[in-house]
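Only one protein chain is missing from this complex, and each of the others stays in its spot.
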């Protein structure tokens, strides 16, 4: 679609700057400005694995239709970084616009006839107005905010309001920042017309918030009643524990005594943070750890211990691009299989797959209930896109009648009654045994081990006793399939036996693809997996669709592999749509794949 | 089959003793005695994860037909351990025999009408003959050797010969040991008839040896020219590095100076031993590590680094029963998938699957060639059964014209010629780039990293550059499929479209099952996977058989899962036959499964 | 604590402790270790110490890694929870347990391999957090369970039974703990129960990380001639720096001036150290390090309470955690509720 036509509240602005120049707050301000004008927005941050100086980009999609994925196109590029100018100008969609700092001449060789290039002397104006070097850098950011406001017609009152909130603490700074904004704003008003890309107040953001998934998940851990957080810093998971910490500082700290109703332990590595989480879970606390791919690899042995000795623990894997160190600041869904099967021997793990920050909040709570109910590790498999980008989601809500499901934990009173406690007996036929907590009535004393054990909890090297426990774990696995959240299913308006099946952060792009395909008369049903093991609905969807496009963000079709392993669905029905270049999924990839398939069918 | 009839050179003797009583050498002596009489034998050691005092068993299958698996039945039990008497008597096949030490009364309650029980006053005779306590314990073992010799008619000259070799170092001990043997031998001759289970010289062991897989693999590493061994002790892999060490002590140590042409580093843990192996491989040595399940979990992160930065390393995984610590002295094939996919992100690893000690020797050599040719980690996925039990295999042979395949390593001369070296370019179209070694010509200087990199070897965070390398790794993966050893395929005498597909140590049981099924008129083709990725022959076999029974030793059908992931074969064709109780596979399990299937077909 | 199970058959006499329990109430399952293994003596000392301190068995928690030593947690305190975890990770798992429930008595049992090789990092960081636990290393210089390879505590030049020579210098748990800043550092010998039991009791009473490195010979793989971890060698080379005096009565003038050092525990109680060497000061870290080295150079095994500082905060004190165990906290006191959620979302608009 050409960039110029009918782009009211429907366009993408991308801002290219250098890391550590303070552009983040300027970009956040722009995002919020659209949001407060009532226009749905999507904010994506493409930052380097570096602290200062490397190129970084922020992309704002203004989307009246409320899409939640990136569009994949850039209509207006604010090219503040000379280093990436060549790459940035290439990226602008035909008919689009590029703004650059005309204080310095740009490389003529890089001009493009099919876009409009607007040079604004930002540095010059700012340098004339401000003396201090650091201040000049920051004010240049504010200047492009002003310029953009004028170009796409952002409400200046909204901007002023945001500036006032931003500097509520240091009101002295407000005039300077507004001055910088006006420099940019006025220059545009005086020297150029505003663009066909226009923002106009609407009413689509009420009852919504702009939040990232890690913040929401951290908040979820607080509401779930988690008291022990163990972690080792790693991008992109760090902000999750940071959020838990700051929420707890506010909400879980005694005002008078300063005593904490939580404890966060920064482990010396991931083996340690996994061990701490496991030990706390064994002792009866709701405990969690936050990490990313490399951490999962290191935690594998302890995850296997938790699986086999049946101890609850919650692990958040905020996926980034692998293998190995890979690209720590890019997104991918490359850990689907390691989370599902981590550790040597026969092991399978419960996983939850949030698609946006609201689900991060809800699934964080759910994860603790499932871990304690099932006495097993539960992974919340998120990713950098969901975890660190800015999403517009409905307000988070809370049911005050919620109480944690602590699962089958025997109380001292119950222990008094029974004659003998056996740790691994399947009393209820659901494959879930009863457990006791350290410190309980001595009758409940239990010796836990990762070595071979029988259903009474004793050590064994006898084949049948060992197998008995392994088989019961499969019964528990089937129970888990009935407890994990059911998939999201969207039926096409008209009946179809083709479908799209996906997971996590592909959701937005898939839904946009469904709409585009519908426009083209291609009807598709939709299923988004929310949990592993797969619930019956997933099996049914696969059975009832002759052709299913499995959309995921990794090279090796890991979700498809899991479906092959765990369902009855035959291979021939499943076609992979893969994107694994580190950029969040966009609908065009999916649409293209499905159109090709349709074309092939026609040809055949 | 009943135990008593026509059991000439075809029966199973099982000896039950306590750990640490020195029975191992007595049992080994018995095994060798049959072997030297020219009769094929199978020796299986069922030992506890304990150093002294716990029950342990040794099983000798005398098999004129030269089967290599356990039969699953016991014809003659030597029940020397009162603690396990109840369990041992149960295990004897109807019509079988049990020998016990009648010095002490046995529990009458445990008698069985359907077997013959023979009490021999072993302790009494030995105590009368020998004074020293420790000596008495050892001599009691020799006494049952003598008794068994008389019962099944083992050639006493062979036994004497073995005793003389055993004590060649301390000839003084020979008379005492022979005396003890004769005590048992004579008592039987005087007090009871020899059994229908009879041994008789034949000529089926010439050109064969009795050896365990770990010893053979250690020897293979010596012959492959491996110079760096890094490890951390873990059952059942320890004896592999022990073997490498003792062979090197003999064959790689300068007689005069005592200088070593190898170095073995006992790491502080598996993360360290993996790192040492990786570092040595990167620097140009043939390096390997030996471990078992828990070690693989811990090595995962470094395996991912080796995969992505493309460094050769060889890992021996001697599988034991998982998950977690599991049963360290029992066998299983539970690490098939972790070896194939270890580490976070999109990773796949080359695996070799030895089925017997001879293949351990050959595949050890092959593993280094593949690792260097493909510049990637190669797993030799063995197990406790192959690695630690005593197998009869054809002599190991060596082609002196063999030279290691060091793969695409650029020499200083070659570097002189080129203008610029790029580490990750696919020059040859096989997906395998060229590498250089530290210390080389400066033109070959290379900066290796686990972080995102482009085909020139530079660091990148650009989507297309990253994906380019990931896609090339898939090209390399396809090349690997053409280089790994082709599967063993055995066609049924009569044509059939049913087949058995298996891996590693299931081989013997499968082949015995094929014979038994043929006896019953059920013809089956056979394929044993020897390497991963699967070669074209595997694909073809699956395509050409309408029903394939996938036989493996784990709960979750891991091999089947890999076939689903990596081949075109549809699920419906593959039926799992699983055994995961820690005992080596035996043919009965397979025969039963297939007979049931046949019955069902008939019924349907 | 009426519900503590009384032993059916009462042996070892009827002696009972403050809780009216006999020592049998503190015993565990039958040991499966080799006859004569030093570890079994430590197990007996554990039983005795918990019995004498009168700790309710169900208020104690046993955690261990993997190894013959780590197996021993099954052989004492049958009425306590125990967790035989994975190799080298006992410290982190105990850290989590203690984080969750600060009220229980945590005893970690490990081996020289489990602690000084694979577990060294976790050991050091548990010390750094001053985790409130008793950490016992059953130190035999070898990997017993894997059949006798050298561990990191094997002395330089040590020989295996087969005559293999150890070419690496040892890592000494005591010097390591001193360098890492441990607050209670002791060494003992499994063959000397009278010496070991008081140390275990003091370690259990110490607030923070209490390390006891116990030389515990492996009769199957490291008790031969020219082993520096054999019973024979230990008996010949033990040198006690400071003994704990159990009953205060015996603290009389018959101790030379300055040889008895009173150490005040956080609970106000006092333990008394009888020093063999007057100018040795177990409260001076640097001098302790020096003292330990001097004796090592002489091939001596220095035993006793070698360093102690009971004044420091433990992990929870440093974190300012509420005193009530987090595991027993009502959910109502942990969940901020719907109103808080509504108001805190304002900043996301």
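Order as written gives the chain letters A, B and C; numbering starts at 1 within each chain.
Heads up, the rule we're going with is that a contact is a pair of C-beta atoms (placed from the backbone, for glycine too) under 8 Å apart; a residue touches a chain by one contact, two chains touch by 3 or more.
Just so it is clear, the model here is predicted, and its values are computed rather than measured.
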Q.
With the missing chain put back, one of B:8, B:209 or B:462 would touch it. Which one?
A. B:209
Q. Touching the left-out chain: which of B:16, B:143 or B:222?
A. B:222
Q) Touching the left-out chain: which of B:8, B:135, B:173 or B:265? A) B:265
Q.
With the missing chain put back, one of A:8, A:24, A:166 or A:234 would touch it. Which one?
A. A:234
(Q) Using the document's definition of touch, tell me which of B:73, B:101, B:301 or B:385 contacts the absent chain. (A) B:301
Q | Absent chain, residues of chain C that touch it | A | 117-121, 124-125, 128-129, 152, 167-169, 171-172, 175-176, 178-181, 285-287, 289-290, 293-294, 318-319
Q. Footprint of the hidden chain on chain B, which residues?
A. 32, 35-36, 208-211, 219, 222-223, 225, 227-228, 230, 247, 250-252, 254, 258-265, 267-269, 271-285, 287, 301-302, 305, 309, 395-400, 402-404, 416, 436-443, 445-451, 459
(Q) To test your reading of the contact rule: which positions on chain A touch the chain that is missing from view? (A) 20, 49-54, 232-235, 238, 266, 268-270, 294, 324-325
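Here is the rule we use: only the chains that are shown with their structure count from here on.
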(Q) Counting C-beta pairs in contact, which chain pair has more, A-C or B-C? (A) A-C
Q | Centre distance in Å when chain A and chain C are each reduced to the mean of their C-alpha atoms | A | 44
(Q) Report the inter-centroid distance (CA atoms only) between chain B and chain C in whole Å. (A) 40
**Q.** Touching two or more other chains - residue numbers and ranges from chain C
**A.** 86
Q) Mind pulling the chain B residues that touch 2 or more other chains? A) 49, 294, 324-325
